[in-house]
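The block that comes next holds chain A.
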Amino acid sequence: MFWGSTVGKKIVMAVTGAIGVGYLIGHVAGNLLVFLGPAEIDTYAAFLKSKPSLLWAARTILLLAVILHIIAAFQLARLSQKSRPIGYKRWRAVGSDFASRTMRWTGPVVGIFIVYHLLHFTTGTVHPDFHEGRVYHNVTSGFQVWYVSAFYIVAMIALLAHLYHGAWSMFQSVGLNHPKYNRLVRAFTTIITIVVVLGFISIPVAVLLGFIA
Partner candidate 1 sequence: MQLNANIPSGPIEQKWDRQRFENKLVSPANKHKHNIIVVGSGLAGASAAASLAELGYHVQCFCYHDSPRRAHSIAAQGGINAAKNYRNDGDSIYRLFQDTVKGGDFRSREANVYRMAQISLNIIDQCVAQGVPFAREYGGLLDNRSFGGAQVSRTFYARGQTGQQLLLGAYQSLERQIDARQVEMFPRTEMLDLLVIDGRARGIVTRNLITGSIDTFVADAVILATGGYGNVFYLSTNAKQSNATAIWRAFKRGAAFANPCFTQIHPTCIPVTGHYQSKLTLMSESLRNDGRIWVPKKKRDGRPPEQIPETERDYYLERRYPSFGNLVPRDVASRAAKEVCDRGDGVGETGFGVYLDFAEAIKNVGAPVIRERYGNLFEMYERITAENPYEVPMRIYPAVHYTMGGLWVDYNLMSTIPGLFVLGEANFSDHGANRLGASALMQGLADGYFIIPYTLGNYLATTRLDKVANDNPVIREIESEINSRLKQLLGIRGKRTVDSLHQELGKLMWDECGMVRNAAGLKHALAKIPQVRDEFWHDANILGANDELNQALEKAGRVADFLELAELMCLDALQREESCGCHFREEYQTPDGEAQRDDEHFCYVSAWEYAGANKQPALHKEPLSFEHVLLTQRSYK
Partner candidate 2 sequence: MNLTLHIWRQKNAQTKGKMTRYEARDINSDMSFLEMLDVVNWALIEKGEEPIAFDHDCREGICGSCGMMINGVAHGPQRGTAACQLHMRHFKDGETIFIEPWRSKAFPVIKDLVVDRSAFDRIIQAGGYISVRSGAAPEASTILIGKEVADLAMDAAACIGCGACVAACPNGSASLFTSAKIAHLNLLPQGKPEQKQRVLRMVQVMDQEGFGNCTMHRECEAVCPKEISVNFIARMNREYLVNSLVSP
């Protein structure tokens, strides 16, 4: 019933998306510790790993969220395509923006990024010089490789677009809407999005420019 309806599915996307946003806020804050030096971030990482039960709880939630989010995304996207079998010869956008129209591309890009990212920094599989627990080392050495950083930056730009529309859209999906506060919400989600993404991008950039080594 709930999951079966477009509105219900969209609400699931919003909630799972929100979980993602929440995670990212914490994640970017943690990551920015690299600027304070190896000690800080490594101890922080160690602290995160200190309670495996909590850690795995969090990981499970994140995993479930991303999976639900993706499933819903694909199902709804299919539905939208089916709802207009014959397209227009001419179509002009008068209300939507670039971000809203590219959600279905920026999303997967972020998805692929996540997979790569886990293999990169969490398991180290694709990391030439990976040392479990030495986050500072992993990050700095990882970003030395210019095309790795480049990929990160590209992915972050996709994330920027995805969240610029998504973070606002999710409020509408769950109906957190009031003419009085709508402009406020839009401003808020836009700022969060920009801060988070700039925070992330700053790290590979800093490494490449040699601010941190």
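Per the selection procedure, all candidates are chains of the complex that A comes from, given by their letters.
What we mean here is this: a residue touches a chain if its C-beta (ideal position, glycine included) is under 8 Å from a C-beta of that chain, and two chains touch if they have at least 3 such contacts; residues count from 1.
Not measured: the values here are computed from a predicted model.
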**Interface partner of chain A in the complex, by touch - 1 or 2** = 2
**Item:** Partner candidate 2, residues of chain A touching it in the complex
**Value:** 1-2, 4-11, 76, 79-80, 82-96, 100-101, 103, 165, 168-169, 171-177, 179, 182
